[in-house]
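Comments concern the structure below.
Complex shown without one protein chain; remaining protein chains in place.
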Amino acid sequence: MSKKSFIVLLLFLVMGLSGGLVALHPESPGSPAAHAAAAAAPPAPETPASTWTAPDQVAALERAKETVPFVDAVMDECKLCRQMRLRETGLGTKDIKHSYFVLNSPIINAVEDHYGPVRFMHSKHAAQIQDCAMCHHFRPLGADASETTRCSACHQEAFRKDHPERIGLKAAYHQQCMECHRDMNQGPVDCIGCHNKNVPEHKDKIQLAANPTPFEVTEECLRCHKAAGQDMLKTAHWLLKGPSPFTLGHRKEVEIGKATIATNNF
Amino acid sequence: MDLSRRGFFKIMGATGAGLAATGRSAAAWESRAPEDAYGCLVDLTRCIGCRKCEQACQTVNGLPQPEQSFDDLTILDRKRRPDEKSFTVVNRYYSGKIDERDQLIPTFVKIQCMHCQDPACASACIVGALTKKENGAVHYDASKCIGCRYCMVACPFEIPAYEYHNPITPRVMKCTFCYERVAEEGKLPGCAQICPVEAITFGKRADLLALGHQRIKDNPGRYLDHIYGEKEVGGTSWMYLSDQPFEDLGFIQVPEKPLPQLAETIQHSLFSYLWSPIVLFGMLSGVMWGFRDKGDRHIDREGENP
Partner (left out) sequence: MSHTPRPLRAKFWTPGVVLMAFLMAAGAVAIIARYIGGIGYVTNLTNARPWGLWIGVDVASGVALAAGGFTTAFVAHILSRHYYEPVVRPALLTAMLGYTFVVLGLLVDIGRSWAIWKPLIHWNPNSVLFEVAMCVMFYLNVLYLEFVPIVVEQYKGRVHLPGPLSGLNAPVEGLLKLLDAITGKLMWVFIIAGVVLSCMHQSSLGSLMLVAPTKLHPLWYTPILPLLFLTSAIAVGYPMVVFETTLVTSSLKLDPEMDILTPLTRFTVFLLGLYLALKVGDMVVRGTYVYLLDGTAQTNAFLVELILGVIVPWVMLVLPKVRQSRRGLFIACALIVGGVLVNRVNVFVVGYRPPISEANYAPAFSEILITVGLIAGLMFLYRFLVTYLPVLSGPKQEVSA
């Protein structure tokens, strides 16, 4: 989600700034930026009649709404014992039912909602770590209870009087993810590494006449997002210039681009 | 000369006796700390320095927008203090320890009013504008305040700030412990609610102490065996757990005796029921009566007159 929308956002900026906005917005459903753009162009219907969302995303969003009963007691075992036992039971990546989750729990949203939900790539993390006990650090106490269970089974509201030592869901996510990312030196540890910012509704903010020209649209964006425009002009994406460290044979400076010799300067 | 000297001795005697009485009744001073107060336990090993608490505080309390955005984390190194525009600030400290990747390990320290159990500011306040509420908050009522700033002199943590540039209706500004939110709306303090990692645990002070000691017991390697605020100045509602020595993190050593105790003991043992002024008044009346016609007969002995 985050990567995709990032690219969409970038494309939007590139195209918007270079005057190619009109061609874009039908292909970018769901992206807040595109939504804003859609709202900005009066010829388009106010809310797109059919916003297509991928079926797995719909399912993930639905799953995110579920809550499960609070698990009061957990089995008391040491981390090593648990790792060994899980290995003996043969639990592994093959048992994963859903490859990803959208962490958008009503338990957290009931109190506050400052950022967009995180899309947690369960399979990817499991495949890389190969140790379920890393995150599934406890299991419910009952003999017939599942070995693994979702975070929100044990971690729900913060500061429960009956379980003062048990942190709330929001803190559980953050502590688990960030501590591991830091320890492994992999994965983001800042807010917007995992979250989208909750972009406020732009319907009322955008002031555009009917049938605006692409340049007017860009100007309207820049009215508030001045810095974003300036930043854009310095990026490799705009300049088509600079090192391409991940491209074979292009690790050094590439001196061809809009800033120098225009090759594809539309 | 002799007689007048004796008169002075009597005054001195009366005050001296009063002060001596303070020593005897020192044990009589009683804490007025609320029984079942709320508090917050700040776990400095959890804090990630995101400044979300500062932001929430600003929103919840309607404080002015800061010049630098809350997303700017460079400001953490500036060793800020809470002031009239921000009730809480987070500062970053480096102990000098490094992690496996040679990165300095930071410790973030959130500062706000400690909401002392027996607050010096509330004892000092001439009009009782500052009071310790039953739910633990040290609450400021601007409608009573006269602006003497004695609370700021009294506070050992240098917390109350003043609107020095308001000429007519300046207020003392400090963390409110979100008194209205907690007491009336049943919500959490803004900072405790927003904290993404539960570095701030909100609850009853007694429960938090138990929780804090449990954390220390469960992770003896992670924590120092000291909850700052358990005993400091007789206990505070806000308390801290840390893995670094507190004195390296901007915390000062303060007495374990509640700060109001000494002055209040002296005041109450001297002036309860106004006994000492009444006694002094009576003694002076007696002296005045006794001396009514006799004073000047010694003038001749004021030997040094030419």
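Quick notes on this structure:
Going by the order they are written in, the chains are A and B; count residues from 1 in each one.
Quick note on the criterion: contacts are C-beta pairs under 8 Å (C-beta built on N, C-alpha and C of every residue); 3 or more make two chains touch, one makes a residue touch a chain.
What you are looking at is a predicted structure, and each value in this text was computed from that prediction instead of being measured.
Touched by the hidden chain within the whole complex are the displayed chains B. Interface note: of B:161, B:178, B:192 or B:208, the residue touching the hidden chain in the full complex is B:161.
Note that of B:73, B:183, B:216 or B:287, the residue touching the chain absent from this view is B:287.
Here the missing chain is touched by one residue of B:33, B:124, B:138 or B:192, and it is B:124.
The set of chain B residues touching the chain not shown comprises 1, 3-5, 7-8, 11-12, 15-16, 19, 81, 83-84, 120, 122-129, 144-150, 152-154, 156-158, 160-170, 250, 252, 254-255, 259-260, 262-264, 266-267, 271, 277, 280-281, 284-285, 287-288, 291-296, 298-299, 302, 304-306.
By our rule, only the chains that are shown with their structure count from here on.
For chain B in complex with chain A, the touching residues are 46, 48, 50, 101, 188, 192-198, 201-203, 207-208, 210-211, 214-215. Against chain B, in their complex, chain A makes its touches with residues 111-112, 114, 158-159, 161, 164-165, 167-168, 170-171, 174-175, 178, 185, 189, 191.
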